[in-house]
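Structure in structure tokens, see below.
Apart from one protein chain that is not included, each protein chain of the complex appears where it belongs.
Letters A, B and C name the chains as they come in the text, with residue numbers starting at 1 for each one.
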Amino acid sequence: MIITDNLLSSLLETRAHTEEICSPLQIEDYVVQPIVDVSPPKWHLGHTTWFFEEFILTRYNPSYKRFHEDFAFVFNSYYESIGKRVVRTNRGNLSRPTVNEVYEYRDYVTNHLQVLLESREDEELRSLVEIGIHHEKQHQELLLTDIKFILGNNPLLPKYSSTFDENPNNNSSDRYHLVPEGVYEIGYKGEDFCYDNELGVHKVFLEEYKIAHNLVTNKEYLDFINDKGYEDSLLWHAEAWDWLNTEKIKTPLYWHKINGEYHQYTLQGLQQLDLNAPVTHLSYYEAFAYAQWKGERLPTEFEWEVANKSFDWGLRWEWTESAYLPYPNYAKAPGALGEYNGKFMVNQKVLRGGSIATPKNHTRPTYRNFFHPQLRWQFNGLRLVKSK
Amino acid sequence: MIITDNLLSSLLETRAHTEEICSPLQIEDYVVQPIVDVSPPKWHLGHTTWFFEEFILTRYNPSYKRFHEDFAFVFNSYYESIGKRVVRTNRGNLSRPTVNEVYEYRDYVTNHLQVLLESREDEELRSLVEIGIHHEKQHQELLLTDIKFILGNNPLLPKYSSTFDENPNNNSSDRYHLVPEGVYEIGYKGEDFCYDNELGVHKVFLEEYKIAHNLVTNKEYLDFINDKGYEDSLLWHAEAWDWLNTEKIKTPLYWHKINGEYHQYTLQGLQQLDLNAPVTHLSYYEAFAYAQWKGERLPTEFEWEVANKSFDWGLRWEWTESAYLPYPNYAKAPGALGEYNGKFMVNQKVLRGGSIATPKNHTRPTYRNFFHPQLRWQFNGLRLVKSK
Amino acid sequence: MIITDNLLSSLLETRAHTEEICSPLQIEDYVVQPIVDVSPPKWHLGHTTWFFEEFILTRYNPSYKRFHEDFAFVFNSYYESIGKRVVRTNRGNLSRPTVNEVYEYRDYVTNHLQVLLESREDEELRSLVEIGIHHEKQHQELLLTDIKFILGNNPLLPKYSSTFDENPNNNSSDRYHLVPEGVYEIGYKGEDFCYDNELGVHKVFLEEYKIAHNLVTNKEYLDFINDKGYEDSLLWHAEAWDWLNTEKIKTPLYWHKINGEYHQYTLQGLQQLDLNAPVTHLSYYEAFAYAQWKGERLPTEFEWEVANKSFDWGLRWEWTESAYLPYPNYAKAPGALGEYNGKFMVNQKVLRGGSIATPKNHTRPTYRNFFHPQLRWQFNGLRLVKSK
Partner (left out) sequence: MIITDNLLSSLLETRAHTEEICSPLQIEDYVVQPIVDVSPPKWHLGHTTWFFEEFILTRYNPSYKRFHEDFAFVFNSYYESIGKRVVRTNRGNLSRPTVNEVYEYRDYVTNHLQVLLESREDEELRSLVEIGIHHEKQHQELLLTDIKFILGNNPLLPKYSSTFDENPNNNSSDRYHLVPEGVYEIGYKGEDFCYDNELGVHKVFLEEYKIAHNLVTNKEYLDFINDKGYEDSLLWHAEAWDWLNTEKIKTPLYWHKINGEYHQYTLQGLQQLDLNAPVTHLSYYEAFAYAQWKGERLPTEFEWEVANKSFDWGLRWEWTESAYLPYPNYAKAPGALGEYNGKFMVNQKVLRGGSIATPKNHTRPTYRNFFHPQLRWQFNGLRLVKSK
């Protein structure tokens, strides 16, 4: 019973924390979707709830009555095998259900989950609840970065919070850690939760490399800008160069030059650029170009994983040079949950680490985050590697 | 002073009526923009207010302090000569200012207008306030049709009102009125307000024609559908045929076939199709194809204007065959207000009449409404004409 | 028999003239389609041939065997009722049939037409051949303007001809002709060929106006450019302003500023701008903006038709203010030929006159040419009108 208790309290804490993230919002902030990648906060609230309803309540509680018949249509994200859904680009066109109704939906599902968990001991159920909790934690981070995008692209630049510090500590050093060549083990080996994409523990051979102790800072990145790094095509991938010119990219996201001084929109509002803070809101393309300019390179995800004990991490998701691919012996879960990770393993890059927006204890040294190379709205940064 | 009193009360009534239209809305409904033509209700509330602030308060009250410096950027619609503005496609991406702030903005501007009007007698001012009132009335109709679109395209199909009847009276007849050939006068000749596009009273020569007493009904339009009118390319303009196939159009907007029966989303929610009601939410392309199929045609705007005493009108805006062009001797107003009408006089068709969504006393026999030929979200319908 | 002789010789002359227009081309020039509006010359050669095959030979000659079964698919332009066809944007993707095969196809069809016309007297046949001849003459003009576009947008700027003079006479005057108010007759009343869109002779009432004797010249248009006419939004339609900024339009088509001097690509190659020549390769939007800037306006097509005896015309197609709409009592021909004109009567503007690219005797005072308002690759120009 202790196990269920822990699971239940973990569930309730997670559900409550999601709502806490939204507490500074105005009703209007819950509704909009300024770009396709950014979902309306109320969609996140509903979708994480639907996940529990769809994969647990309707399967384990035979008398369960859905809160609303149409919500599966509204809140399914990408599960093709579950049925039709609102296309992703239309999430911001839906004023209903209202925010209040979504909160009622949350309460309804949380209460039913609580009753179910108190009445039933079942390993498979326990495992699904665990996935649901981790799924919701992933959305907590997206929620925060989506809120930042919604507010940070509004002409009024409203602040989200007076206390959320994006740059809590700014230790700077130019140390590198040497990792000798050898065969290393990669992948999750513990007993706790991990995603299927971390499994398939396997060996990789690594050549000797040196990896930076610290993330690249705003100050260092500013040198790249001032050296006209954004104007030198030889530093960029061909697709990056097209993207740069089409989108007229000249700095990381959220930078504003005001009277000749760079500022950055943060969750605390517009602030002068903190030169010692790790640079963030970069695309992979920018991270790569910076490393080229510096004459160094990004680590592979394997180099990062092997070296992770040597440096602090967790301030920024760190772009790696690795493409997001299945590990040897990777096996998708059967059924709809098999759509969770595997079907995204093409055209994306792996990020490692975690960020100041990542929920406590959510990430791990083996955790594989992934995004398309041009995306910038997460708290992404970079760490350099030198080959011998 | 009586005149000012009337103007002031007209202003206050108009401002109040706009807000009354929004009274059934949830906060969330104010925010979304599901297609580019449909603006968020809070944008209409703000834009009609900005119009008074920009064209009157900042010009006639030297000590006037804008409610918020950035609102001109947020709420300018299309006045190039006034400065930069949020691009039209982004109106639905803005969660701020909040609905409450927009209502405060409305009160602030209305109060300042009231003080200004009570303190000053001025023909030019009076004329600008009159334009502002009529401008806001135009937006009242857009507000209602935009709300219908927002709710009517939501998968939950919420109703707007229990009492707003879209089809108040359904007289049907197959009478036609004959109008003899001759030279007729066109354009506004009265003393009251009219738009610049109605001016330039001028003569046109009309051949004899017969114009229907009634609008085409849902029942009649259904015959066209059942006769496969949407599948016969010879009935359609070339651009209409491409549009039809790209957009997969098979019925007017808001029709739903449920268990073999046609229903229509109305402001009172989903209802069975009222066969005797005038058909509505048609594009010009559909109105034209229907007339072709019937072997008749749409009236020109001149035929409509000359014949308007003979039939009831005001239930639906009626597509005419006329393109929206300047009348002879048409002159744009100088400055930014010259952008009100003239710059839209290309690629649009004229609609005449008015609809159940048109504010009381807002339309006239000489009133020229205009839309692109493919647009359907207004309460548009059609009336047939036979040449001899 | 004389009539058939004339018809036959007219047919043969027309067929030969089309090929003469192509005589300066290299094989490669026949194939490309740099923008959707510009068809490959070999497509024009094939399409005008298919028109005779489809509408005449397969109908009047029971033993006729098509030259190639797939050519109907390749060379149908827009006749929905005739069957499937290569989509318009793909015409430039087809290397086959080869140019030689297309010329063989032409000979084959011309020979069969000759045999048919010599063997048969038939009013309906005669009328169809006449349409086919006029159809081919229309394509002769398109052929020339498409060739100009193909060569004029090639970085090598090859010349088409050493003798084709785009600016044969440059009389300049600032005279205007006054036309008194009155009821005038519009439309074609003769016995010879005309298109269905010119029929429906009808009366229009015109107010008094003054119409320029000459077309606007390059010199005059240059004043508009130098006065920053392309930068003043108040001179432009809203859609024009968007077009201008998206396409980065700053001059008419084919103008090149070289070492500070304007040049113009002509069929004789790149030349210094002829200041006294009538300005050409303008969109309607530019013609309208110029007239606005000048404080005058474009004529309606009716004003043009009534006044046409007073001025020289035929150097440039002249944009009018009139939208392309059916005349009263306009009736489409039955069947596929009904698709010839009627289905384009929306979203286009009428041009009157004719140009140096128009085949001899092809145009008339009642001839209605029509294009979308942004198109510039025809020899379009403008003539001003003053209201009293």
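Everything that follows uses one rule, which is that a contact is a pair of C-beta atoms (placed from the backbone, for glycine too) under 8 Å apart; a residue touches a chain by one contact, two chains touch by 3 or more.
Everything numeric in this text was worked out from a predicted model, so none of it was measured.
Chemist: In the full assembly, spell out which visible chains the left-out chain is touching.
Modeler: Per the touch rule above, the missing chain touches A, C.
Chemist: From the listed residues C:V31, C:L143, C:L253 or C:L375, report the one that touches the chain absent from this view.
Modeler: C:V31
Chemist: Provide the residue numbers of chain A that touch the chain removed from this figure.
Modeler: Against the missing chain, chain A presents residues 78, 80-81, 183, 202-205, 207, 233-234, 236-241, 284-285, 288, 321-323, 325-326, 328-329, 338-339, 343-347, 349, 373, 387.
Chemist: In the whole complex, what residues of chain C lie against the chain that is missing from view?
Modeler: 26-34, 42, 70, 73-74, 86, 90, 92-99, 150-151, 153-156, 158
As a convention for this text, only the chains that are shown with their structure count from here on.
Chemist: If each protein chain is taken as a node and each touching pair as an edge, is the resulting graph a line, ring, star, complete or other?
Modeler: Chain contacts: open path, no cycle.
Chemist: Using mean C-alpha positions as chain centres, tell me how far chain A is from chain B in Å, no decimals.
Modeler: Chain centres of chain A and chain B, defined by C-alpha means, are spaced 45 Å apart.
Chemist: Measure off the straight-line distance from the CA centroid of chain B to the CA centroid of chain C, and report it in whole Å.
Modeler: 37
Chemist: When you check chain C against every other chain, which residues touch at least two of them?
Modeler: Chain C, residues with two or more chain partners: not present.
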